[in-house]
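Omission of a single protein chain aside, the complex is shown with its protein chains in their original locations.
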Amino acid sequence: MEKKLRPTAIAAFFAILVVLPLVNDDSYIRHISIIAIMYAVLGSSWNITLGYGGVFNFAHMAFFAVGAYATGILTKTFGFSPWFGLPIGITASVVASVLVCLPVLRLKGVYVILVTFAFGQLCLQIVLNQRELTGGNFGLVSIPPLEIGTFSFRDYQNIGYYYLSLAILALTVAAVSWFSRSRFGWRVVALRDNEAYAVSRGVPLSRIRLLTFAFSAIFPGAIGAVYAQYVRSASPDMFGFSFLTLALSMLLLGGTGSVWGPVAGAFVFTILSEVMAPLGPGRYLITAVLIVLILRFFPKGLAGIPSLVAQQVRAARKPKPAAEAA
Amino acid sequence: MAELALDVRALNAGYGRVPVLHGISFAIAKGENVGLIGPNGHGKSTLFRTLSGLLRAWSGTVTFLGEDITNRPAAEIVERGLIHVPQGNTLFPDLTVQENLSLGAFAKGPRAERRRSIERVFALFPRLAERRGQRCRTLSGGERQMVAIGCGLMGLPNLLILDEPTLGLSPKLKTDLRDAVAEIIRSGVQTIIVEQDPEFLQTLATRILLVSEGVVHTEISGAGGLEHKRIVEMYFGHA
Amino acid sequence: MSDILAVDGISKSFGALKAIRNLSFSLKQSEVLGIAGPNGSGKSTLFNILTKIPFGPDSGEIRIAGDVVTEYGPRQIVEKGLVRSFQTETDFETLSVIENVLVSLPDRDFAKGEAAARKRAMEFLDSFDLAAQKDRPASEIGVYDRKKLMIATALACRPKILLLDEPAAGLSRPEVAEMIQLIRRVNEDGLSVIVIEHIISLLVSVSNRLIVLNFGELLAEGAPDDVISDPRVIEAYLGPAAANG
Amino acid sequence: MLAFQSIFASGLVLASLYVLMAAGLALVWNTLGIFNFTHGALMAAAAYVAWTVADPRGLDMGLAMGVIAAILVSAVLGFLINYLLVAPFLGQKQIVLIAVMTTLSGAFFIENSALLLWGPRIKQLDKFVDGSVRIAGTTISGHEAIIILLAPLLMLGLWAFLRFTWTGSAIRAVAQNREFAELSGIRVQRMYAIAFAIAAALAGLSGIMLGAIRFITPGLGGEPLLKALIVVILGGLGSMPGTVLGAYLVGFGEATSTYFLGAYWTQAVLFLVFIGFLALRPNGLFGKP
Partner (left out) sequence: QDKTVTLGVLGAFAGPFAADAVEGYNGAKLAAKEINEAGGVNGYMFNVEQFDTKEMTPDAVLAAVERLKATENLGAIVTPFGSLSGFEMDYVAEIGVPYMVAANSNQYRSIIQPNPDKFKNVWSLAPSYDAYQTELPTVIEEMIADGSFDPAEKTYAIIGSDNPYSMPIYAGLKKAMDAKGWTMTFDDVVPAVEINDWRVILNKIRAAPPAVIINTEASSSNAASFMNQFMEEPTESLLFIQYAPSVPEFVDLTKKNSTGVLYNMLGGPISASVRPRTKEIGDKYKAEYGYDSSIYGYICYEMVYLYADILKTVGDPMDYAKMSAELAATDKEMVHGRVKFDPETHLSLQGPGYLPIQFYQIWDGDRVTIYPKEYATGKSQTPPWFE
């Protein structure tokens, strides 16, 4: 269902990201890169449920926030080593995903949007209500950072967090591209295309749905943990609508049809949003127009642009197929 | 030569960038009833979708009763009386039979005639009268086909296009339907009927076109009816 | 107990409408059973009930190879060997033709890895003349090919009983002829088949036995030629014109 | 008795507000199958327009003019939203998701334009009437009494419009089968435009009603949008009576929960009950699969 990824392009993309810190150690660029990488992880893993699964899952960012909060609370308040951050984040996120998946099993389409969104709101209410643990609406602060001996991941402009996030992104992309070409992936897509038909061919609906959610939640959980340790903070805004929309725009603008779309969306959008930061609220106007234009003229998102261009070029070269009499 | 009802010239159309119609041309004189046959997926439905304004023509012209209707909005084409009953009788599933029929008369002219038209449809398909309050979703395939044709009649057609009206109908209903269509033709409505089943066309059509690979491939005609054998020949000769 | 499938007194209502009423019949090993009946007589509903997609019967009992499966879920039914096709062409539109088959293969075909499964899938495509189209999206192939693909995916599930719902509806004459051959062929491999169809010629030429439903009830049952000349069947289903058909 | 008084008055006011908020959203969702996320932003925009026209610090033309202007502006905005954000995408397979995205973008556009035009400080409209009304032992403002009356009337009107007029049936038909609608001679784009304009006018009306008891900020519609979504979904797709019932259930449910469990847990309980309910009844109260 998907073109073979061009291995050279992948290699080049990661090579640039691996080398970037060696040639540039500006802390602003480093921060933006880390954030873009994190959004890329969120987008491409969200694609598993939203794109491949066709399930309107609006809880993905909540999984991320749950991962961040769990890591923050357990390492800060309950004294777990920050090195447990990743497993804690992943576990919390996967558990959350299974919880939200249970009511979603029986739902379809837009109902899923509401239930998954309501799940995020429910988490938010709990975070707000458990002020002692979570810091309430002001947020959780002073989350312990990652350190190895005397080396802090914050040293050298956060180089530790940079490479850790990059590694997670590489794993995410690898996992998603494996997924898209595996039996698991086919079954997920089959359920999206035609649920009744898939069931009639022996695809186990509930099991696959649950697995899809759990699988997709590993990555936001992991990156949520690293996020919490990197910014040393978690805030209720992470459950908020603006944040959700931001990530969703990245995913949809990048394109849900491919492994690379969300990654491209995350990078382009993070950079764009930074460049426009001085514009204040005006920035949102430009972004909104941009989203609509891209959806209008590049229905497959940024990821679809290369093939669209290629098509145009080919069409320009070849004359239109003439009417042929048989 | 008789005045033309429909004149299709060098029509090209398709989906996305994939062409389906490859410059198809044909003309239908007033009073003619034409049958269309041809292999699956060779563009019969696409042709009608283009005629009725659902699909944009890439090039070519469609002239209906002397006026150019190429790429006019569907509603305008319906108002002129070119009415297309689509394949697969999808209807408005959550509206009742009566509501479906009423909406068939949405255009201005037919709206005024609505009551009389509905009575006419019920006379033609008495079964629908019994089920006027039922949601179309729960009708059986045959009943839905009747509603679909009924909706077409409600629009007071000059030319009624039926796309595979017998699809999935029981043999008995097929016969009933054939009688009903004959009745419609007798009442002065001109028809184009697409069918896989040559027998169905035999008594209804005055001329049969074989559409294949997006063009009219062959045609046969005969005054007042066609020989079964010739149709079948035509069919098998090119399958 | 040579009945591979036994249906005992099943009923199904939708509100006031009794779609299936106290229906019983059985299917023997390697038999082809034809089902005909007026539109809305409950034929497709019967398939829905048997496969639990999306619902089972209100009452009655279903047995496959002697085991009661009335309470089974849709997937267990498939595992029991009862697999259906749908009345309208159905496919996984964004998957390629071969992926459509791969999705339908049971776990055991993947036990020896994906390559083995692909090989197995190709065998199914080959036997339906679909091999050349294997990498096209299923939505792009022709109607007839889509119907065949739907049957190929059913066979990929390794059924003991194949349910076909109007496999030839909308097909041209030559295609109907091919479909008849195709049904015969799968039956020769020992598969039991139930086929719903309005094309009487097809029913007559493939079925060992024919039943006709009317208003959810069994109207007639027996050898195809006997059934189609039954006056009740002509009255309810075939119509007077059947004589010259 | 105290419990009954509090819950009744509070529940009735909340429920009627939810009916108003949900009406326009339900119209577009139930008939066209599109979730219009600009709904909340339209409420805010209408309230600002009404304020600008009516307030002494603005054009000072009186409340009545403000209301008329606001409803007109919202209807025009609704028309534009359809024209720019929905119509170009009709017929695409992922239209539901695309519409979510484009209307969300539209909402951001409207909200932030409002922020730029009117600034971040809170504003308020005058109440339509002064004075207060006692119901069931509790006092509510006359303005809220108007809302309580207006809500069911409006829904009745909407229902009658959809049920008994040609345009209304055509809008319903378009939602069920776009292609067949076209073949029936219905101008599909026009129906979308009409439905959106009416829905937006309804959003505007509820924005104005709200702007007089709550406060006008660019984010005015955020919380109402969420509530309206819950109400519409709870009621079930395609069911106007479901929407009304959903609104009253949520309103009275909230009031009851606030009374017995406290405001502290009410929001969480609301979401939990909502999720649980849909898990049991996947199609809402009256929805069809």
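Going in written order, the chains are labelled A, B, C and D, and every chain counts its residues from 1.
Everything that follows uses one rule, which is that a residue touches a chain if its C-beta (ideal position, glycine included) is under 8 Å from a C-beta of that chain, and two chains touch if they have at least 3 such contacts.
Everything quoted here is computed from the prediction, not taken from an experiment.
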Missing chain: touched chains present in the view: A, D
Residue of A:L17, A:V189 or A:A234 in touch with the missing chain, whole complex considered: A:A234
From D:I81, D:I194 or D:A255, residue that would touch the chain that is not displayed: D:A255
Positions on chain A where the hidden chain makes contact: 26-28, 31-32, 35, 38, 125, 128-129, 131, 135-142, 227, 231-235, 237-238, 240, 242-243, 246, 273-274, 277-278, 280-281, 283-284
Residues of chain D (touch criterion as defined above) contacting the omitted chain: 2, 5-7, 9-10, 13-14, 17, 112, 115, 119-124, 132, 138-141, 213-215, 217-219, 223, 254-255, 258-259, 262-267
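Heads up, the rule we're going with is that only the chains that are shown with their structure count from here on.
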Greatest separation from chain C - chain, by CA centre: D
Geometric centre distance via CA averages, chain D-chain C, whole Å: 48
Whole-Å gap separating chain B and chain D, where each centre is the average of the chain's CA atoms: 43
Residues of chain B touching chain D in the complex: 52-54, 73-75, 78-79, 83-86, 90-95, 99, 102-104, 106-107, 110-111, 151, 155
Residue numbers on chain A that touch chain D, as the complex places them: 56, 102-103, 106-111, 113-115, 118-119, 121-122, 125-126, 129, 241, 245, 248-249, 252, 281-282, 284-285, 287-289, 291-292, 295-296, 299
Chain C - residues contacting chain A, complex: 51, 53-54, 74-75, 78-79, 83-84, 86, 90-96, 99-100, 102-104, 106, 110, 114, 117, 137, 153-154, 156-157
